[in-house]
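A single protein chain has been omitted; all remaining protein chains appear in their positions.
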Amino acid sequence: MVERSALAIYIAAIVLFMMGAFATIILPFFDPDMTTPTANAEARNYAPDSPEAKGRLVYIANGCNTCHTQYVRPVKADVAMNLGPVTVPGDYVYDKPHLFGSNRTGPDLMWVGSRTNAQWNYQHLKNPQKLVPGSIMPKYDYLSEDDLNNLVSYLMSLKPATNAQAAAFNK
Amino acid sequence: MSEQHNHEDHIDEVNGMKQGHGKVPRFLIIVYAALACWAVFYALTAKGIDETANAGGNTAGVSAEAGKALMGQSCALCHGQNYKGGLGPTLAGVVDTKGEEYVTGILKNGGVTMTAIAKDNNWTDDQVKSVIAAMKEIK
Partner (left out) sequence: MLSNAPFSTAKNFWYSSIFWLIISMIAGLVVALKQISPDFLYFQGADGLNFALTYAHIRIIHTNGILLAWLSMAMVGAMFYMVPKLTRTPLWSERLGNLTALIWNVAIAAAVVIIALGYSSGVEYAELPLILDLGVAVLAVLLSINLFMTIAKRQEKQLYASIWYFTGSLIWLPLVWIVGNIPSALVGGAMQANMNWFYGHNVLGLWFTTVGIGQIYFLLPKITGKPLYSHKLSLIGFWTIATIYVWNGPHHLVNGPIPVWLMKAGIIPSLLLIIPVWTVLANVFGTMKGVWHRVAEDVNLKFLVTAAIFYMMACLQGPFQSLMQVSAVVKFSHWVVGHAHMAPFAAFSFVCFVTIYYAVPRLTGRHIYSKALMNWHYYMSVIGFLMFAFTLWIAGVIQGFAWMDGTPFMETVDTVRTLVVFRAVGGTLMIVGQLFFAYNIWKTVKSGTKISSEENVAA
């Protein structure tokens, strides 16, 4: 009788846990949709010391992902907000760590590089309220010049792969 | 549990805690059953949402209607909900200013960023013409 043996509870608890873990964690590894990179993923596969890669670290250290998501869903809201193409798992294959985010205190940034330009981003990071009155985004004027420039490079790289990139990737 | 009588008023003590043997309420059993049925039904029938599309569209015949359906499916995400610009530029008046040939070209071969939509989706010439007809109607 299970209620009399702590060990039996222990083992049953592990077995039930493993079933769920297998289905939701292990099985996805066998779904090619989850694991095959796309041209967009390739375009974001930054070389380790590139400004974009460093900018991504600045993005993480300053927790931009607590207010900004990076994924576009095939739902009315995302279409209406002009967020750009719907993203698929393959777009993120090289995202380490992933920066999906879970809250849109600010707009989605998946393809923000094609909506904004470098100069605007630089000014906006230093003082969001000056460019967007009433914005509740924090000021990032405390970042060093290097960090800011790297961060801007990273933001500007957030755009769909160009056709040239896609063609090169498909070869 | 064999040595216990499953009697409502029977109370036994485990680890100094008294516990009774109340019945499982009937409405709970109904809830269990209803959820189980729903789960099977949902597992078999549910599909992912896709609200980027309006409709499919015929492959033959030229009409602005068919073009609109194709555009809702493929262009709104980048050119904005009313095609007034988003990630890509506005499409209002583009056929007049840049010419039909240019637009056909970009649909078939893509731009710098824009994908070669007509080619990728194997659109027929009629479908491309329908899209151009629809584009002309964007004010």
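Every chain is named by a letter (A and B) in the order it is written, and numbering of its residues begins at 1.
Criterion: contacts are C-beta pairs under 8 Å (C-beta built on N, C-alpha and C of every residue); 3 or more make two chains touch, one makes a residue touch a chain.
Since the model is a prediction, treat every value here as computed from it, not as a measurement.
*Asks:* Can you list the shown chains that the absent chain is in touch with?
*Replies:* Even though it is not drawn, that chain still touches A, B.
*Asks:* Would you indicate which residue among B:20, B:61 or B:93 is in contact with the undisplayed chain?
*Replies:* B:20
*Asks:* Tell me, which residues in chain A touch the chain that this view leaves out?
*Replies:* Residues touching the hidden chain, for chain A, are 3-4, 6, 9-10, 12-14, 16-17, 19-21, 23-25, 27-29, 31, 33-35, 41, 60-67, 69, 71, 73-78, 80-82, 87-89, 91-107, 128-129, 132, 134-139, 142-143.
*Asks:* Give me the chain B residues in contact with the hidden chain, please.
*Replies:* 6, 11, 14-25, 28, 31-32, 35-36, 38-39, 42-43, 46-49, 51, 81
Throughout what follows, only the chains that are shown with their structure count from here on.
*Asks:* Using Cα averages as centroids, what's the distance between chain A and chain B in whole Å?
*Replies:* Centre separation, chain A to chain B: 21 Å.
*Asks:* What part of chain B is in contact with chain A in the complex they form?
*Replies:* Going by the criterion above, the answer is residues 1, 48-52, 76-78, 80-81, 86-87, 110-116.
*Asks:* Where on chain A does chain B make contact in their complex?
*Replies:* 1, 72-76, 79-80, 82-86, 111, 114-115, 159-160, 162-164, 166
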